[in-house]
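This view holds just a subset of the chains, kept in their places.
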Amino acid sequence: MRPIITLTTDFGLADAYVAAMKGVILGINPEATLVDICHTIEPQNVLQAAFILSTACEFFPPGTIHLVVVDPGVGTERRAIILRTPQAYFVAPDNGVLSYVIPPNSFEPLVDGGQLVRLKTGLEATAITRPQFWRSPVSPTFHGRDVFAPVAARLSLGLSPSDFGEKIDSVIAFPYPYPHRVKDDVIRGRIVHIDRFGNLITNISSDDLPQRKQSISIEIGSSIINGMVRTYAEGEDLMALIGSSGHLEIALKDGSASVFLGARVGDEVKVRQKPENK
Amino acid sequence: MRPIITLTTDFGLADAYVAAMKGVILGINPEATLVDICHTIEPQNVLQAAFILSTACEFFPPGTIHLVVVDPGVGTERRAIILRTPQAYFVAPDNGVLSYVIPPNSFEPLVDGGQLVRLKTGLEATAITRPQFWRSPVSPTFHGRDVFAPVAARLSLGLSPSDFGEKIDSVIAFPYPYPHRVKDDVIRGRIVHIDRFGNLITNISSDDLPQRKQSISIEIGSSIINGMVRTYAEGEDLMALIGSSGHLEIALKDGSASVFLGARVGDEVKVRQKPENK
């Protein structure tokens, strides 16, 4: 079976940085299948990359290697790591870009309010430290091409994470922004992503909501949406539904909810269970 | 020979929706060659997708599987179909997105002025109804990932359309917007696409025009172009020529005809055979 390597970067589509990485990979493993996840991550927006990556990687077959290069600290002391989960390999800078692919119950905070977390069972992290597997010389400004790409390519040839450096037991991860339950009947969440259609994807998952979805109202800014629909076509105006990632999503019939509401990532979304249904 | 699966969607380049579909496909058939046709179709613009698809699919080898997901009715009762032509397989919602890949003489209208057409000889359509070939559970908002991608992947493994559901004899198709011949010497067409260069591609084909192309004038808005050129480089200002799809095209030397003329898709283009040449 041909190994799969995906690429997620903030390099955009107008430069040849992504192509340079692909050239390096194919020079090492011409049999690799390369798949772009996204290259239009906002420059240096580590959390956006973490989110986008988390929405795609679960749909790839086991053993897929995900190469992630959103790397504001390139060339500094920040570590480069390989993270191995039961499902996949991730090759990335250790800057939190893998935060949302680490299952919530598989790590514990190491630093109070901080971002260094200890990995628990089922996950394995390796610091990439052995230069013999890199391109030489290494540009201090482009580890994607000179460190991460060759490491991913050699992983795809069957090398083991331990070939590239020492096992480490902690990595940087940002806590997933779970919604808060204010009272029994109010959930406070927020918009974590706005997609191409202007749909507002929230951090409130299907499981956070009551079974009877008709009995809730959703507040965003000064707008209130009563009840939920199942599909975009069922809504008539502003609508709420469970999107394809299993999260509460706000959409606009034949338009962009984002433009219509002036909504942005980070904005609050409140779900209220309607009193008459208690 | 490795099977080819192309992808055409309105998912844009900033989300991971396309990547999720590719992950699903490669999980089922790791040998598939994936080719992007276009992912920047205007949200829900079924006819634009139909047009873009029709300009590319004829250049792929026989047996190529074209996956098309522009799907405003996702999750509703609209059908999902496989269309088999002598040249290719198409996997798509039954919403007209395949209108322009169905040869004009291979169907007949079923509904007066409507869009349901009966397929004639040489074409075969199947309703995708057997859930055992889908991902489970199916998100009501993302059949591209959960229905169309796994069906395309399994088709590429050698399954037959009939494995996925029952044969149907009608599908939804919009009539191709043929130009009108007003008098013997005037053809009324319109702009059906504007490309990246600002070239205005019309629905008037080379065959619609008289042999002696120098004897015509082309009117768009208040501009008149006399005669035609053979290449973009030959023109000196606004020019008319036969583009790479075999259609009359209006271009501007070193610029965008679209910007220069303020032209939009749907605008009328009139071709007049000059009297002195009759």
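Per-chain residue numbering starts at 1, and chain names A and B are given in the order in which the chains are listed.
Operating definition for what follows: a contact is a pair of C-beta atoms (placed from the backbone, for glycine too) under 8 Å apart; a residue touches a chain by one contact, two chains touch by 3 or more.
From a predicted model like this one, the values you see are computed outputs, not experimental measurements.
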Checklist entry - Number of identical chains in the whole complex, 2 of which are shown? => result 3
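Keep in mind that, in the parts below, only the chains that are shown with their structure count from here on.
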Item to check | Approximate Å spacing (C-alpha centroids) for the pair chain A, chain B | outcome: 33
Item to check | Contacting residues of chain B [partner chain A, same complex] | outcome: 10-17, 19-24, 26-27, 30-31, 34, 43-44, 72-76, 139-142, 145
Checklist entry - Residues of chain A touching chain B in their complex? => result 1-2, 4, 6, 13, 33, 35-40, 52-53, 55-57, 59-61, 64, 195-197, 230-234, 241-244, 246, 249, 254
